[in-house]
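What follows is one structure encoded as structure tokens, with my remarks underneath.
All protein chains but one are shown in place.
Then we have chain A:
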């Protein structure tokens, strides 16, 4: 992967973070919740983890950035699950 492609992936990852932040501030009003899983974010995260190991890795970066960007206290489990899926598939392919 060249530097230009990597830059595009990083920019999409940042956009994913922005969307996640905006989404979670609109959806949740309480400031910090440790328990509870957002099913939508979980689905996006797992899908991103799968896509990151495919030729559509840029879209995968956008999707996996979504749960990471969510407001503090939200989206942590979702992101870790997505990351675990991405790493598992990467090592499986390797």
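Keep this in mind: a residue touches a chain if its C-beta (ideal position, glycine included) is under 8 Å from a C-beta of that chain, and two chains touch if they have at least 3 such contacts; residues count from 1.
Methods note: contacts and distances are computed from a predicted model.
S.K.: Assign the chain not included in the display its UniProt protein name, restricting the answer to "Cox cluster protein", "Putative NADH-ubiquinone oxidoreductase MJ0520", "Probable branched-chain amino acid transport ATP-binding protein LivG" or "Acetyl-CoA C-acyltransferase 4".
M.R.: Of the names offered in "Cox cluster protein", "Putative NADH-ubiquinone oxidoreductase MJ0520", "Probable branched-chain amino acid transport ATP-binding protein LivG" or "Acetyl-CoA C-acyltransferase 4", the one UniProt assigns to the missing chain is "Putative NADH-ubiquinone oxidoreductase MJ0520".
S.K.: Which residue from A:51, A:68 or A:86 sits in contact with the chain not drawn here?
M.R.: A:68
S.K.: When the complex is taken as a whole, what residues of chain A touch the one chain not shown?
M.R.: Listed in rising order, the touching residues are 1-4, 6-7, 10-11, 14, 17-18, 21, 32, 68-73.
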